[in-house]
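Rather than the whole complex, this shows some of its chains in their spots.
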């Protein structure tokens, strides 16, 4: 079932070792503890222990961490024969990306005397950047080798950091939960990559591009964790105090409203009035994406619920009507439908953020305006200008994502990376040890008393296939 | 497999949209940020960031959130063909209930100038109220349509809030972890609902009212999360400082002792001396329920362990001997055995709370008495009176739950809500898209090399069934 081109015996170790050794060397040269993680620095300052940023952000960090590794990883296990790869490649490219993102973001966010200073906030930001890569992974799921994914991650982390730098540092955009920087960027980058990697004969693997009962339950583990911890995601790097508190609460209500509209739309549009697991697994999360920019603003729970409500509707409609069109007309094979979960809701979130920023007033925010819109509070920028800049930022993000995805897509087409053939997509067995017996043994040989005829015949199959 | 009455194409969207639009309007009219989430208010006060209630309660909130969505959701996946509904309907009614509870509890807990003020504590309380609805869901699991569940949730949240108001605000009862307000209320409300909805021919679906190997493992995910985070549940809204700390610790030891007695009783009572997954999945949690009222008091780990130990014994005995009697004699079809996990342990917890309150002294609590029993500390009430009020509160809770469940049960009997027929209970396929292939494909067609005869015959089955 494997041939030499997809064999990873040498390719994967070489790529992993080279990347990791480069990372280690760069960390040795460039990275230092920040003031809150350095034994000498923290004790030099007259800080109380409880003022260490660790206590403000570490619980949120761990929630984000769960979203990245369990949430994204298990959400993608819905495919019947791609569970190992979904969780396993998610694990691999996330472990790589968070290290590389530490360097890239540290470089762009500003060095301190030639050194990158790191602590819990940089860890959250590294996880965020990783999330963007995993969104793109969703678009190409089942159709790429682990080496392609690592190469994609390397380039995407870099471009993510450039885009984030332009938005947050150059333009002064606000995007704490990453509607633009994470979701829109990751989705359209991935969609462009999968467009370039278009496989005309993918329907030869069509019978594996669907779920079975248990794989849908595994996927729900991912969904529910993403849903529960999204309030922590959006609030993880907002300012201390009311800002983190408010962002988490806005997101909580946005998600609740989104869940209601997702179920409604699923029953309305799906076959025979029955609910469709694809919608529930994905669309119910769109409310978190759409609250990513405006969540820290005085959006109010009322406003958040409207946003979430709309996001759920848009997302289900996307899965039902847009995804087939994208595949047939634009040749975009979007395995997880990231356009519906991250793309369109991300754009919605960016627009909501722009509007909410444009109407911000000192009257509503009081002294808190310094936390949310520092440039407006300092009189350097009108609120309406801030709103305009937010809108421009969306365009910048889309531009960098699409052009970046185009270029990276062509790089990934190089035939040396061991991509699977069209006939063996959505299949763990090509990159993982999977005994054929795995899929059958449950119904045989579980008891000494039964005869082993069936199993023996399987042994023969095993041997003939390997 | 579906007929027009159970078809959700129009019914479910209409109900979801109407409910959500009403929620959004009411939030717009009634809900405001509280002092710790409002940008203007928090900065007006001379608070340090670390004094924001977010940092005291948000980690506990997220643990509670996991219990509600993963814990309850997956605990109910033990049924072999009802996993989508268990997790999925749990998700839907929880998303609705937490919004509705925010309004109802805000209304009863006291408005501020006509407005409901919300923050992390109200979010926890909304999740608590949702937990009560999910307990009732456990009693009717597999026998109700999603519309019935939403209607039930609407009424139950309302009655929960009335009962909670009477206990906490009128009577001055202490019940931080909700032995009475959450567990006893949810269990007996649900048991009365399922009594009214009695199905004489339910044994036609009997072959699906049981677990299979993997569904029991999924259910253990729910069990273990509930077990681990119960200390957070009971301590989430107790007073800051030693109170949260003590409550978490008491609950931790109560649960550990309960696990030991549950295993002992399971081996003692179950078939052939073998452990029964039903007991382990449920009874081991009774120690958390039973520590819900007294957990914040000076119960001591010693007292907590005795309580947990007894709760485990009672719970297993209930599953083994009481549940069959309830079903045969009282016609109470309690799918998850909520009487054994939440009902009787809740009553035990209420009694333990009453006794512990009655013996409270200034000598033991010191200045901490103001946190735990403010009325006693202020000399407005004797400790023994507090104990009596706690006992009265149990009676009030039982009364409201039973009468409420009776009325709501009759409402749910209206034939318009699309309940499943007796022959298709405990079955996802009636409300969810489930390919028949789901249950078979694992053992076929996973390999290109195998012939597809079996699968083709399944396609025919698929077509003939839909």
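We just call them A and B in the order they show up, numbering each chain from 1.
Going forward, a contact is a pair of C-beta atoms (placed from the backbone, for glycine too) under 8 Å apart; a residue touches a chain by one contact, two chains touch by 3 or more.
Just so we're clear, the structure is a prediction, and the values are computed from it rather than from any experiment.
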Whole-assembly copy number, given 2 chains displayed: 3
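As a convention for this text, only the chains that are shown with their structure count from here on.
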Between chain A and chain B, centroid-to-centroid distance (C-alpha), Å: 31
Complex interface listing, chain B residues touching chain A: 2, 7-13, 16-17, 19-20, 23-24, 27-28, 31-33, 36-44, 47, 49-50, 52-55, 58-59, 62, 65-66, 69-70, 73-74, 77, 83-84, 87-88, 91-92, 95-96, 98-99, 118-120, 123, 146, 213-214, 218, 221, 430-435, 437-439, 441-443, 445-449, 455, 466
Chain B contact footprint on chain A (complex, rising order): 50-51, 55-56, 59, 63, 80-81, 207, 210-214, 216-217, 220-221, 224-225, 227-229, 232, 240-246, 248-249, 252-253, 255-257, 259-261, 263-265, 267-268, 270-277, 280, 284, 298, 300-302, 305-306, 309, 364-369, 371-372, 423-424, 436, 439-440, 442-443, 461, 465
